[in-house]
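Only one protein chain is missing from this complex, and each of the others stays in its spot.
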Amino acid sequence: MSVLELRDVVVRFGSGAHATTAVDHVDLVVDDRSVVGLVGESGSGKSTLARAVVGLAPLRSGEVLLDGQVIRSAGKRQDRAVRDRGALIQMVFQDPYSSLDPRMTVGDSIAEGIAAGRRLRDARRTVGGLLDLVRLNPDHEHLLPRQLSGGQRQRVALARALAADPEVLIADEITSALDVSVQGAVLNLLRDIKDETGVSVLFISHNLAVVRYLADHIAVMAGGSVVEFGDAVQVTEQPRNPYTRTLIAAVPTLLR
Amino acid sequence: MTAGPAPRGDRIRSGLRGPWPVFLGRQLGRFAASMVVLATAAFGMVHAIPGDPVRNALGLNAQPAVVAATRRTLGLDDPLWTQYARFLRGLVTWDMGDSLISHVPVAQVMTRLIPATVGLAAAAFVLAVVVAIPLGLLAGIATRDGRSRGTHVAFTSVTGVFSVVPDFVLGVGLVFVFSVTFKVLPVAGQSGPESYVLPVIALAAGPAALLARVVRVEAQRVLAEDYLRTARSKRLPARLVYLRHALPNLLTAALTISGLALSSLLAGTVLVESVFAWPGVGNQLVRSVLSKDFPVVEAMAVFFGGSVLLINLAVDVLIAVVDPRSVIKET
Partner (left out) sequence: MRRSTSGRAAVLRTPLGISTLVLLVAVVGVAVVAPLVLGSRAETIDVAAMDQGMSAQHLFGTDPLGRDLLARTLVATRLSVVLAVITTVVAAVVGVLAGALPFVLGRRLGRLLVATINLSVAFPSLLLALFLAMIFGVGAQGAVLTLALAMAPGFARLTHSTAAAVAGSDYIAAARLLRVGRARIVLRHILPNIAEPLVVNATTTVGTALLSLSGLSYLGFGVQAPDYDWGRLLSDGLGSIYTTPAAGLLPCAAIVVAGLTFILAGEVATQVVSGRSRRRGTARRVVTAPVAPVAEDTGPAGDVVLRVEDLTVTFPDRGTRPVRGVSFEVRAGEVVGVVGESGSGKSLTAAAVGALVPHPGVVEATRLDLAGRDVRRLGRAERDRVLGTSLATVFQDPMSALNPAVRVGLQLAEVSRVHQGLSRRAAAARAVDRLAAVDIPSPERRAREYPGTFSGGMRQRAMIGMSLMAEPSLIIADEPTTALDVTVQQGVLALLRDVVRQRNAALLFISHDIAVVSRIASRVLVMYAGQIIEELPVSALVDDAAHPYTRALVASIPDMGMDRRLPLATIDGRPPEPDRLPVGCSFAPRCPLADVGCAEQAPPLVAIGENRRVACWKPPSDVGGPRSTAGEGGRG
């Protein structure tokens, strides 16, 4: 059982008159083996929320819990064991061109994830097995990122995150830097992986149609707050918030 | 406009009156703080000299009584903080004691030397800027997106050589050609206007080459920007494209580098003044450091360091005048 829970999370940058509140009192739950989709425009605070959950942005107040245990909270620094547990939440970034070390081979990058998995919970994964999991040719192990296409890089980033055997995976706009024809393959892959490994996913995108395809529940974010949360079908078919309706109208679908 | 939340622009605009005092205040504060750090460093330098500075300066054969007397007049036996306070007060009141060697008041030495050095550096700076900026801009236009490799190679090699040849070597070369071989210009010393020609060229060549190179690279960067493509798509005449759309976006970089060039010109005066026996601060600095005449050296450290800080301050303010966005960014 692993539940990711955000309680009253606030993230604020700067101070005094120049302070901006990027995330404004957000509560959110990602249930075991479920996918929660987070939609909103750029600047609505989606990425900041994700970064706060994994500890890349400081919390101003509130807490992040994994299976009921507080792993991050405002102000105080957790002890080492708790911080290590934080590694059970992994993240895949938006831009596959900057999220892989240009001087490390695919195999070495993934191996860093494997080492983390072994330290934390004695997971034993292999580079070959992971490449297989993300449907990449095992020969790719010795290549450098610049020898891969955007879609392939994003698969490697996915493999590195999965190597740590996480309980929760945060996918932050992982297809928005890719061409449409490649996007589908990465989304299908993420869905298969979820089914195969049982990892819970917080899936972030500005495109409601993409989120709808993957998510069980959808949270709509605007101006730093969650303005609507509910079952995916319900949110997309009977939106209650006017902003959600705007987002639905904005989905780039083919006009018939 | 109807009521409602002000769009982003309004906030910045109405703030424009606001940021300036804050910006200037902060710049001046930073300058003052740096000056204090600088003076402290100059003071600390003398006290970091191993051994007794007076004995170092007067030599091993100096009579102990003379050394002791000198120490007393300089107040070197006082507690450190008293000396420090006196030093700072001296800087402000322009009374920095006497030279250990010539016994002339340091203030008098400085007052005599500074105009010669400033004149040299200013003339060289003007020459460098006037030559380098148009040259760099033209070269940038001629070589934009990989055009005209010939011009590119010629420009980079010529400026490359000039930026590498040290000013004192160039000075020696110029003396050899124009003073020794053709005997058209004076070898050394500060006399009439013609005595300025060689030292100014020797001093200006390196910084000018560097400045021209940077301006060319910057010009190329700006010419490749999207907004220049927009200007071209409007089919504006070349004059407008370059002067209205490209030049203003180059100024910030050009100013920054000009500031650096001016700083390095100041450093260059040390060597060039000694090649041309120029009666300036640089030439004297060498002699004073060699003879360990520390009251003079302290004053010169503050002069050179202060000039560099002043140049940086001026550049920051000028950039803010040219490009008000940097004021907003700063505050």
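Per-chain residue numbering starts at 1, and chain names A and B are given in the order in which the chains are listed.
Convention: a contact is a pair of C-beta atoms (placed from the backbone, for glycine too) under 8 Å apart; a residue touches a chain by one contact, two chains touch by 3 or more.
Please read these numbers as outputs of a predicted model, since none were measured by experiment.
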Subject >> Selected from A:Met91, A:Leu130, A:Ile193 or A:Val220 as touching the chain missing from the view >> reply: A:Met91
**OP:** Using the touch definition up top, pick the residue from A:Thr126, A:Gln147, A:Thr197 or A:Gln234 that touches the left-out chain.
**Re:** A:Gln147
Original post:
So which of B:Leu24, B:Val131 or B:Val289 would be touching the chain we can't see?
Top reply: B:Val289
Original post:
In the full complex, which of A:Val70, A:Met104 or A:Ala123 touches the chain missing from this view?
Top reply: A:Met104
Original post:
Residue-wise, where is subunit B in contact with the chain that is not depicted?
Top reply: 1, 7-10, 12-13, 34, 37, 42, 45-46, 48-50, 144-147, 160-161, 164-166, 168-169, 172-173, 175-176, 180, 225-237, 240, 244-245, 248-249, 263-264, 266-267, 270-271, 274-275, 285-286, 289-290, 292, 294, 297, 301, 304-305, 308-309, 312, 323, 325
Subject >> On subunit A, residues whose C-beta touches the chain left out of the figure >> reply: 41-43, 51, 54-56, 83-84, 86-87, 89-91, 93, 95, 98-104, 109, 112-113, 115-116, 119-120, 146-147, 149, 151, 157, 160-161, 164, 179-185, 187-188, 191, 206-210, 212-213, 236, 246-256
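The definition used in the following text is that only the chains that are shown with their structure count from here on.
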Original post:
Measuring from the mean C-alpha position of subunit A to the mean C-alpha position of subunit B, what distance in angstrom results?
Top reply: 51
